[in-house]
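What follows is a short report on a single structure.
Here the complex is missing one protein chain, while the rest keep their positions.
Up next is chain A:
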Amino acid sequence: MNMKICGPKCSLCCTLISAWGIVQLGIMGILFWVRSPAFIEDLKIDDSIMHPAEVDIHGNAKRYLEAMDDSFHTIALNCWIAALLYIVTLFLSGWQLWVNNRISA
């Protein structure tokens, strides 16, 4: 239980970033899940759908909306996955912080 992987500064830095990451990525995941229009520019939509070659306007719009929904969905999941990874990081770095504290004390 006393294995030291990184120093006190490194573990503190990781702890802070992972705490921040959990909060922000969790919230961002929720916002992407509810399709917040504030993130409209952060979506991944293929060029072929953005600027379709076909002239079928209704079809284009439909495809665009579908791609948008898909992108919102995937990004929300990605955010949550990243948040979960940060929870793991938080545990690891918190444990390291504890180890470093014990060594110095």
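In the analysis below, a contact is a pair of C-beta atoms (placed from the backbone, for glycine too) under 8 Å apart; a residue touches a chain by one contact, two chains touch by 3 or more; residues count from 1.
Keep in mind that, in the parts below, contacts and distances are computed from a predicted model.
Asker: Leaving aside the chains on screen, match the unshown one to its UniProt name from "60S ribosomal protein L20", "Exosome complex component RRP46", "V-type proton ATPase subunit a" or "CG7048".
Answerer: Protein name of the absent chain (UniProt record): "V-type proton ATPase subunit a".
Asker: To test your reading of the contact rule: which positions on chain A touch the chain that is missing from view?
Answerer: So the residues of chain A touching the unseen chain are 17, 20-21, 24-25, 37-44, 57, 60-61, 71, 74-75, 77-82, 84-86.
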